[in-house]
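For reference, the structure I am asking about is given below.
One protein chain is absent from this view; the other protein chains keep their places.
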């Protein structure tokens, strides 16, 4: 596999993987929590929260990237504070790319997980209550495992979408080789080069392969769960 | 509302709505069918189909737009055939924008619907069988209604994402004012102009309002279903 | 420590080759960051650690100069580009001596469009609009324009034969075998100016070396090879 | 109409090997401990599970045959199935649930039929509700109604009375008898209640670990596991004719070859009707002499034909009244002390309320 691609392309592949993986890893817990909150019956501000969660979908990725740039840039107050207090710098670093990808793909995760949580039979939750399980206990021992199909679906969708994310990343963290240049950015650069179509095509194939391996993994995980419950 | 936005912006708003609405309307039936097929136990080519469905997510939108261009352009065989046989022309028309948006947001719809279908108790399907319902009958009378939460979630996510879709649309149908210039294209234009931040901000607010109205509508629909089943 | 050059995406090919040469000769590592001039400008504004900024558009350079993020004394306007009117090869059109509404309308037919960068924000589109305006062609044609996201997207539309006409950079057109150049605009009509400068934050000598290399005779020869025009009386200009 | 089932199947460690015939419009009960394969068997008959091998024939039509590679799809089998877990459609109102099968039946029930069923099931007030918040028994009644309205050719009932109170159960039991007689369709019943099974069924198959175990199931004899000690309990089964109905005293007189029995009036019997009544051997007292001044009229002179000792010191005594056999269980101590012998003539005594009131 490494034979027919250049080291620069391998680098982009690895960055893409790192960015997408981190994006999903970091945003998943938050997505689960958000989905759980949104699955509750009406509460004050639910519509607003729901809208907020969808925001990254509604806005063009470039706009999301721009908003991140002006709020987390080293010259922006929030960005400065993060840098000075914790030494965290998102801008122009792969962690920023992961952040952008995580935010942009957040809505998919929440949606999928929320669907699964809402499909859980409330009778089971009640049964857990009578057996002495408190709210947090129920969340970890009943709700999370039963929402697993949604969590896996959300994670894989977010992973795939992160692999394809372009606008928010290039706008927020720019296109820095070896740091933020993911596969889509590499594809973009290749297209901008006269005669770069071949390289672009190869990178597209790489993207697809990477995503497929993610899909296959999630499929195996899903099967495993289902098989267990069918025993 | 029309007071503080320019006629050009109103136009973009209307096109955005038209494009997103059409995208969802057209792709939804196909997404339902695809989700149904993918919810079946293993069959030959399932992994491939699953991968194919995810493709628009994995590929950067610009690449999707490019692929559409080279396959559905008036000079591409398929595009030519569509044009000559049915007089359908996607390129440079808002229908092409809807097509691009529909394809790019297709994976979300399939995911959400599939999750809902897979959560249906097989016992209910079996009950329908014993009551004389054949496969198509079961699909329309049991599976579709029970998957409604997923269908609604998928539709609203796709609608929101269509509103934000940029890369595939501009690459495939370019940016023709009054025809294909959706809100993101207008926003993008504004941002890329030095000092265009205000205009961009206004358009972002418009996008958000449009998406929120979609969210509220879907929420009402969801509530209606749940309330009925809780009677 | 490599030096970082923020360069307009439309310069990707040539800048890659030039810096390769520079790296080989000097051993100085260069990190190349390509995006649209506007994106890069906004990123420099947000604190990107770029040493050099190579814009395809003087407006974004001015924007940064005003924001005091550029060392104005290092600003050089070396390169120019020209716009060409192109059409797909399969139409086998003859080159035109001059252009007027009639000829263009004839080529466009009933439904054809002219593709170019978005005249609202994409540099190549802004230049193209300016050129068409001066020839009195903008008014009759402006409703028949397919606005592309960038110069290459406009070129793609023509090379795929989706639009019978397009206005693109000469540098892009000469690398695309599927298009014919019908007409070349005069450099004066468009006044396309690329601008290269050191950023305010850089203190690197290496950056200066790269700037010098890119504006040296050898550097300029490379740009010429890619179809750029070298401004004869290029100078280190002051901001206006 | 008849049903013939001969199937082999296995899932994981469970082996099923079932073979029975259900006679023309008969009600066959599958009886057996939890996990013995009852639900599995009727799922296979319904076509919801495909067995490894075997044949299933309903009224001459092959529903399944592994040899001939026939496997009729469930929705074409015209089956009415009341599931152990109800399985109402949550998105449909009670009314739409009820009519789901009716709409898809070849001959839909008339409005009158539908309404009278709804009335009988006592669910008129629930028609516009949705299943989610119904009580257990309400759900079960709707599940029964839904299956009956689909005009099935075969009725499969998996514990259809588990959540029902006695009165409603009585009504539905009667309804099922009516349906069996009127539509002449075979009915398969799974129930843990022996009284229901005996009340309804012409045939009982005892299942154990996936197999039908032999039980003495003649026309006049039903053997069932006895609660007390795991042995089989043998019931008397008497074929008779209603000779008289005394509404004033809520009494009916049942005549059979050599005797007559008085029974309290429960259902709307009519004079001249053939009935089968059952008597629990534990309700029968034997007296060596004819008695008078007792609060029961049911004294039948009978001859002891057989005495069988069962392991745990009880004795089953079989007696003949004419050619009808009656069974009685007696403690072996008493049997001994009374000195009963085969051939002795004794009087069998039961109360009118004990007739057809079988328990375990």
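Labels for the chains are A, B, C and D, by order of writing; each one numbers its residues from 1.
We take it that a residue touches a chain if its C-beta (ideal position, glycine included) is under 8 Å from a C-beta of that chain, and two chains touch if they have at least 3 such contacts.
These figures come from a predicted structure and were not determined experimentally.
In the complete complex, the hidden chain is touched by one of D:73, D:181, D:288 or D:342, namely D:288. Here the missing chain is touched by one residue of D:246, D:273 or D:345, and it is D:246. Counting the whole complex, the residues of chain D in touch with the unshown chain are 11, 13, 32-35, 38-40, 84-85, 125, 133-138, 140-141, 158-159, 162-170, 192-195, 225, 227-230, 246, 248-251, 262, 264, 266, 282-289, 291, 293-297, 312-314, 328-335, 338, 349, 351-354, 357, 359-360.
In the full complex, chain A makes contact with the omitted chain through residues 121, 123-124, 126-134, 137-138, 141-142, 145-146, 148, 225, 228-231.
Going forward, only the chains that are shown with their structure count from here on.
For the pair chain B and chain D, the distance between mean C-alpha positions equals 57 Å.
Remark: chain A and chain C have CA centroids separated by 35 Å (rounded to whole angstrom). Multi-chain contact residues, meaning those touching two or more other chains, do not occur anywhere in chain D.
Touching two or more other chains at once is no residue of chain C.
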